[in-house]
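== subunit A ==
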Amino acid sequence: MKWGVKAVKFKAYCSNFFSVPLAMENMKRFWAIGVVGLLVYLLSGVFPMILSYDDIRPYMIESMLSNHNPGYMAAHLFLAISAAVAVFRYLQNTGSTSVMHAMPFTRKGLYLSSYWSGLKLAYLPALVNGLLLLLLKTPVYQTVYVDNLPIQTNVYTTAGVMGWMAGVLVIITFMYSIAVFAGMVTGSVVLHALTAVGFNFLLTALYGTFLGYSEIYFFGFTYNELISEIALKLSPYTYVFQQEGVIPAKAWMGYMSVAALIAVGTYFIYKKRPLEKATDSTVFRFMEYFISFLVVFFGSSLIGMIFHEYDYGYAGYVFGGILGFLIGQMIVKKTMKIFDLENLKVFVVFAGIMAIIVVGFSKDALGYERRVPDQNSVNTATISSYDLTPGNMPSTFSEKDNVQQVLDFHKAVVDGRKEYRYFQGSGFNMTLTYEMSSGRQMSRRYLLPYEAIMRSDALRQLYESTEAEKPAEMLAQFHIPDTQIALYPAGYSSKGPMTMHYSDDDAANGRKQALLEALLLDLKGMTFAELVSGRAPVLQLEILHRVKNDDTSYSIPEETYPYPQEKDSGNYRYESYSYSITTDYTHTLRWIDENQLSQLLNSADEKEFAVISRNCAPGKEPGPEETYDYGKFVSIDVKPQSGSGKLVLEDPQEITMLIRSYAYRDLRSFDSEEEALCLMLYRLADYQDYDMYETTDFYYLNEADLPEGILAEADRYLSE
Partner candidate 1 sequence: MIQVKGLCKSFDDFTALSDLNVHVETGSIYGLIGVNGSGKTTLIKHLTGVYMPDAGQIIYDGEDIYENMGVKERLGYIPDDLYFFNSYNLRDMASFYRKIYPRWNEPRYQAMLQEFGLSERRKISKFSKGMQKQAAFILTMSTMPDYLILDEPIDGLDPLIRKKVWRYVVSDVAERQMTVLVSSHNLREMEGICDYIGILSGGRMMIERDLEELKTDIHKVQIAFKDQQDRTFAELNILHREKRGSVELLIVRDSGDHVKSVLEKEEPAVLDMLPLSLEEIFIYEMGGESSEIQSILF
Partner candidate 2 sequence: MFQLDLKSRKSIYEQIVDNCKELIVAGVLAPNDKLPSVRELSATLTVNPNTIQKAYRELEQTGWIYTVSGLGCFVSESRHEPDPKQVRGLLNKIGMLVKELLFLGLPPEEVKQEIDKVIQERGVSH
């Protein structure tokens, strides 16, 4: 007897927390949402799969299970938002709110029952879809290379599907919790829906906007891995945009905890919610200001950044801010009558905050631009610049003196930022990366004019130090059979590349070895001046090197986790390095000679004549014979004669000597464009019935530094 009474009492007590009838009723009322969601899942995944069931493409399975499937992503968003809006819709209308709260429920019971039934509604379709996928499971193989042997790995696995279901659970729970919170602080269905979506992407949008400001205003700002990672990890929804598409256990727990916290917090807000605010835009004063400010912030930022592109200064921010304020106030107050003193005060406050933000960024209030780390807090400093370092390999320095040189150089750049900030021309793109002793990373990226680098004492000392030889020394450690070397002529040539492939032949490998050793010697012996001279190369050398992945779990079980690693689906990592070989690379050139490959070097072969002139931009004033103009590359009908400012050379030896030893590929070594002479090579291009000459290559020459024979002739013809 007593137990019976206790049971009834317990049941009554429980109904204070949760109302089973209400939860069931909600499922009954809103089943349509679940059905629509399920349909989208099926149409995006299972149905196409069934249609090609006999021969399912692996990418189909992979894109489903990693959520890299637009239908799936749309469904997740739709389900989480719609369920929250539907289940808490009763709060957004005076009639329904009165009736529901007059019924025998506590707010606790109403909240928990509604929350739970909404969550079920949002997740059930994924659950059903997952079960269906399990039912339909059939092996789908993808070819993967292990030790050069192709292995079939099954990408359609139970673990994969379960992983997908777990991932979707956290995505939906997280987004749903935020959507429920949005409903608790707004008073109309429309605004609930808008904020439900908005709040879900708020952090990402804020982060993105601040990155936008950084990009615009911070001299040297660059994205590094960490920044992009953070942006995507702010929400499990965006997490899956990362390559893997799978949420690891720790992150899963993290997101779930946050979702739970938000859900609990929302309950306390519900307790405090003044129900009389139903149909108002927002329920709490604070929310009114918050949403209003967000509209101002994003409006001002967006328009401000756009105007900034067109050099309108701060005008865009002001305009965007005013517009945003007007629109935001109208939305939040639901009236056009927003022009009163009270609102003016609010506007002034918002404008003040925006001003602080924008000016803070534009004047670098926090010193981002000026920041050069202290030597003591830097472990390593890396310089990475395409043209600067041979092979495009970054140079990492850990010796104290070298690190100091990097910092000195960095400081010089920072000191010259007024000048460098707006530099647009050709120069060096340089990225400086510091690994700090705190474990963090700091990076800066600059586009600097050539002088900044070429005249830097710090850099010169740096590149002539022994540590700078390290990247080159790596060449000596390559496993030759896993190394492929290709040689291309620099400049126009129909002589194709000569490739020394991966091979196990000792003789071939011996040759490759010798070449690498020669290259290494050259790199080690190179001076800074030679490195940055900008001289035209005579040969291009490309090294392709592959390394086995040690840390993958590609052993041979039947089913493996279906997400491949790097570029190819093989077990290798590929690295490529390319070198522009100038006449300074003496050892390399000797190897070329010894191996009878001299025909690959840049020469006058296949070229008819060369023209030296002062006019380095022939496109500017085309002469009567010039019919086409593509900037520096022209086509002419008639072979020109020396005179009228032009010197025409036809001796192949002369031409070859010029292009190998005297030619430059850009103006970095010249003080001004006027100082330079231009050397253009032409070939005979035969089109159908008539002949034409087309430019093949373009170089700069230094008038002060020409070989004897040419110098005299140059004086004669070029001054005309």
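How were these picked? Simply put, all candidates are chains of the complex that A comes from, given by their letters.
Operating definition for what follows: contacts are C-beta pairs under 8 Å (C-beta built on N, C-alpha and C of every residue); 3 or more make two chains touch, one makes a residue touch a chain; residues count from 1.
Predicted model only: the values in this text are computed from it and were never measured.
Q: If you had to name the candidate from 1 or 2 that touches subunit A in this complex, which would it be?
A: The single touching candidate among 1 or 2 is 1.
Q: Name, in rising order, each residue of subunit A that touches candidate 1 in their complex.
A: Listed in rising order, the residues of subunit A that touch candidate 1 are 12, 15-16, 19-22, 25, 28-29, 93-109, 274-276.
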